[in-house]
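Complex shown without one protein chain; remaining protein chains in place.
Naming follows writing order (A and B), and every chain is counted from residue 1.
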Amino acid sequence: MISLLVSRGLQSVLIVALVVTFSFLLIHSAPGDPFAGALDNPRVSAGVRARLRAEYGLDRPLPEQFGKYVSQLARGNLGWSFSRGRPVREVLADVLPRTLLLMGTALLASFLIGVAVATVQVSRRGTALDRFLDRASLFFASMPDFWLAILILLAFSYWLPLFPIGGAADAVMHDSLSAPGRLADSLWHLALPAGTLTLLFASGIARFQRGALLDVMPLDFIRTARGKGLRERHILLRHAMRNALLTLITLIGLSFPDLLTGAVFIEKVFAWPGMGLTTVDAVGARDYPLVIACVIVGSVLVVLGSLLADLLYRWADPRLRER
Amino acid sequence: MRAALLAVVVCVVACTAGDRSPSAAGGGTLVISTPGDPNSLLPPLVTTTQGRQVTDLVYDRLALLGDSLNTLGDEGFIPQLAESWTWSRDSLSIAFHLNPNARWHDGARVTSSDVRFTLGAYRDSSLASNAGSLIGAIDSVSTPDSLTAVVWFRARAPEQFYQATGQMRILPEHIWKEIPVASWRSSEQANHPVGSGRFRFSSWKQGESLTLVADTANYRGRPKLDRVVWSIAPDFNTALARFLGGQTDFFEAIRPEVIPEVAKNPNLRVVTFPGIDYLFLQFNLRDPKNLGRPNSLFGDRELRRALTMAVDRESIVRSAYDSLAEVGLPGSLRIYSTSDPSIKPIPFDPAAANAKLDSLGWRDSNGDGIREKNGRQLAFSILVPSSSKARGRMAVLIQEQLRRAGARVTIDQVEFPAFVDRTGRSDFDAVINAIHAEPSPSGARQDWATAGINGGNNSGGYSDAAFDALVDSAIASYDAASRNALFRKAYRVINDDAPAIWLAEPKSVIGVQRRIRVSGLRPDAWWTHIADWWIPATR
Partner (left out) sequence: MSKSAIWSRPSSRAAFLTLAVFFAAAVFAPFVAPYNPIAQPDIIALKDLPPSPAHPLGTDPYSRDVLSRVIYGARLSLGIGLLATIISVTLGVAYGAVSGLAGGIVDSVMMRILDALMAIPRLLLLIALLASWHSLPVTTLVLFLGFTGWFGLSRIVRGQVLALKQSEFVMAARAIGANRGRIIVTHLLPNLFSVIVVAATLGFANVVVLEAGLSYLGIGVPQPLASWGNIIQDGAENVSGLWWLSLFPGLALLATVVSLNTIGERIRETFQTVR
């Protein structure tokens, strides 16, 4: 297990290194000097411009610039964000937890709801309920994320004003509320964005899990269980589920890219101040240090997700456990 | 079950609503809805309205422009850091007598060396403040004693008092002198300003909110409000929803289509007053890739005039603003006494535009609907900020009208910080720019004269000797009648030269909660007297 962890860990590090290289090349391949800004501004004195150039190493050949960037990265210095006027590291420290909160909540809820729906569908296979849930999950799984977000915003913030429109907390009063009040305020703001993301994801999980369960049901060990006289529900929940669960676990780890993508649009529509919205704004402001950092962090999350899925899978599957 | 759920919902809503009303003794919180963060809280570096709003409350000037916006002489000016002032006999200097009770928010006394230090900061080239050219008439500041700052001028000028007091918000020398000027922009202190104003800085969460609190021991008296909060919401719908829902109290820049909804709400009030912004499609008269060379398209005055003729400004303004804007005047605003309604703008005449373009050699030789000349298409891009819906709208409308004239226009929409950056560097073909004008028509020098190219707002690079001479003479003129005449001649020149297509002069429309008692809404800076606003205690 340990050797496995080490080897997968090394692989992951290699992947992140490749991502960093790739992002760097990407940004520098774009037309124009990525760190221009003040540098070509005739109002900024020549001395200052030269100093900034030296600091960013923009006159040096590309490999040297890359070296500087990587050494700064290793020290935890992700650069300075022009559009925010703060170090990139600080910006990320603020926004990343919010995206993780959103993704985490949605992941958990999607998992629970998706599996529940799939189980119901399989146990009531062929009935009207099964068909209805099938159509519903197809419907939601096919929805463009941003469009569903717009519809939900319309429905629950304009026509039926139950939830606040946008933001992670009441901009004004949050700090002066009591602790339970703050919690409630945050939850209230989290409800719609997380709910939307959950709807989108749960439908995908339900469809997948239903397929996985149906694949397992005809298998031999199930027939044996039936032969032993066990009740159908027991079979479903204990035996079939456990097997289908393995594939589901892998799916969860591999769903990080889609969750991140969904989070970007959801954050934009609901003005949830997380990393997705930050990336979109940073790109619009041509704030390249912030953009690269967001791409790298997003990739690290994805890599961690698949690593997690791999490890969980091996831990959960007893057949693979003795190594 | 349902009832329990409902009860929970009600409780949660009640708990989270929060209370911003004052106690019986006065106070309360004012929440202003704004679309973006200030670009900086350091006065010499402020270029955004939000930055001005915050720094005008946290810092003081020597004297404040009066509500009549008179900039000639010192009539109407309100004492701030200077409780009185004395003109020298030859008017080459003004001695400002500082209020002995004035204190910085960290407790130190405000002295005349702070004034001298501030002038140096505004002038420092490594800080590169935009305001440099506005205080060009000032020669130096001397400090005969700690409470007297004498401002020396290079020459007498009608607006010299305004020059000395209008721009400079006084900075605390003892805090800033330790830090090298080149590092000010990115320093800690830049985001935690210490001033002498009636509000002190409390906190700033970028992208979310910025809070000021009352300076209770202020030398000019504490403000009636306890706190002022800027609630930042770039998304218009989010901002509007917060305003309608009572989470914010003040909403500037209301769009025409939502006015009925705001007016319907019994708690809200809509206030309209003449605007001090004007918008225009500015041509880059220089080559953006090499600012020393003229622009291959827009260096041609006749081409600019032809393109202007192809654009139906009246309809565009009606479409984008409904009744909340007028068509812009060349280089001027309606509230200026110098504006001249008799100047005829270049008419909207598509037929004449086509004829002129033909005569200039721009013809569609291959039938694709776009004119060419010497193998080059009549194509360019218009830069707009994504923060302004109105400008985005106008860009699409202009794009279509110019397409009918045979020009291919692409729209380059960028976020506001990038917009400010590119406009400042003149990195555009054409831009829909907006100027929040100075209270005085002499702002034209900074906006359109040659002096405004490096260090002013003249990003298009328009440079005409006749215009420069007329504006300079007008600014130097003590006689109101000749001043007006000279400015009007200048406006005619710029109207003919068409360095920009004058688009819109929007009215200022704000929404405010009825319970806020608002006073002294100066058209160019409605926030000036926030310290005197108050909220009556409820129950």
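Throughout what follows, a contact is a pair of C-beta atoms (placed from the backbone, for glycine too) under 8 Å apart; a residue touches a chain by one contact, two chains touch by 3 or more.
Here the structure is a predicted model, which means the values were calculated and not measured.
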{"item": "Touched by the hidden chain, restricted to displayed chains", "value": "A, B"}
{"item": "Residue touching the undisplayed chain, where the options are A:Asp94, A:Asp145 or A:Asp310", "value": "A:Asp145"}
{"item": "Of B:Arg185, B:Arg269, B:Arg301 or B:Lys389, the residue in touch with the unshown chain", "value": "B:Lys389"}
{"item": "Candidate in contact with the missing chain, chosen from A:Ser7, A:Ser71, A:Thr224 or A:Thr261", "value": "A:Thr261"}
{"item": "Contact with the hidden chain (one of A:Ser81, A:Gln209 or A:Ser299)", "value": "A:Ser299"}
{"item": "Residues in subunit B touching the chain absent from view", "value": "236-237, 257-258, 315-316, 318-319, 381, 386, 389, 393, 395-397, 399-400, 403, 410-413"}
{"item": "Absent-chain interface as seen on subunit A, which is shown", "value": "11, 14-16, 18-19, 22-23, 26-27, 29-31, 34, 138-139, 141-147, 150-151, 153-154, 158-159, 256-257, 260-261, 264-265, 268, 279-280, 283-284, 286, 291-292, 294-295, 298-299, 302-303"}
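Criterion: only the chains that are shown with their structure count from here on.
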{"item": "Subunit B partner contacts - residues on subunit A that touch it in the complex", "value": "36-37, 40-45, 47-48, 51, 80, 82-86, 91, 157-158, 161-162, 164-167, 170-173, 176-178, 180-181, 184-185, 188, 271, 273, 281, 284-287"}
{"item": "Residue numbers on subunit B that touch subunit A, as the complex places them", "value": "9, 12, 15-20, 29, 31, 37, 39-40, 125-126, 128, 130, 182, 186, 190-191, 206-209, 229, 231-235, 237-238, 241-242, 245, 247-248, 291, 386, 414-418, 421, 424-425, 427, 454-455"}
